[in-house]
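All protein chains of the complex are present and in place, except for one that has been dropped.
Coming up: chain A.
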Amino acid sequence: MEHVELFFKSIFIDNMVFATFLGMCSYLAVSKKVSTAIGLGAAVIFVLGITVPLNWLLDQYILQEGALAWLGPEFASYDLSFLSFIMFIATIATMVQLVEIVVEKFSPALYNSLGIFLPLIAVNCAILGGSLFMQSREIASLGLAFNYGVSSGIGWFLAILAIAAIREKIRYSSVPAPLRGLGITFIITGLMAIGFMSFGGMLTGGDDAVAKEDSAVEVKIEEEKENKTIADNTAQLIQ
């Protein structure tokens, strides 16, 4: 149950893009085409699934206060948590290098289409953010850490997939010239984030949550209307 709860929570409620804005740079830069978005999304799931459990082990057995106790009682008073940024980023950079080599070997097409963005995964905030949130939310076990990594990766994947699909469609609509490209993408992401907020009531339940959900649903309906007008515009243009 714990696992299921964490899984859905990280995908929908604490979605990396919509709730915490992690990995926005590559989210905006690589979301012009669905096919490249899928490639990058898959890479993020993979890298998060590896680095979060690894960093959990680092945190648990080296960095936390008293974590070095397994070396002997005289080490029990050390607190190395100030080193966590540098340790986490080193793990991540190494793992990304590894993924890059593997992808280049097994899927040259994907390697070519992702171009310069694969090395940029190392500086993708989503990856480091995953590890830092894992640390600050005090994830309890290695299994949960793996679960957290994979499920937040899936959340990120869903977000970039959705925005890439919308951007492919919106190319046919007449957006005001200054808003074209970046501007409209920001605003759509904002609207999608409002939509995702309606998942907030999913795990709480109870009377208190119902009132909150109602207001969120209204917003969602508005957003859907907007999406529908966009879709209608597209349909008209195509005809």
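Heads up, the rule we're going with is that a contact is a pair of C-beta atoms (placed from the backbone, for glycine too) under 8 Å apart; a residue touches a chain by one contact, two chains touch by 3 or more; residues count from 1.
Just so we're on the same page, contacts and distances are computed from a predicted model.
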Listed names "Na(+)-translocating NADH-quinone reductase subunit D", "Phenylacetate-CoA oxygenase subunit PaaC", "TRAP transporter large permease protein" or "Branched-chain amino acid transport system substrate-binding protein", matching UniProt entry of the absent chain: "Na(+)-translocating NADH-quinone reductase subunit D"
Of A:L28, A:A42 or A:A69, the one touching the omitted chain in the full complex: A:L28
Omitted-chain contact residue, chosen from A:I13, A:A67, A:L128 or A:A145: A:L128
Hidden partner chain, residues of chain A it touches: 18-25, 28-29, 82-86, 89-90, 93, 119-120, 122-129, 132-133, 135-136, 176-187, 189-191, 193-194, 197
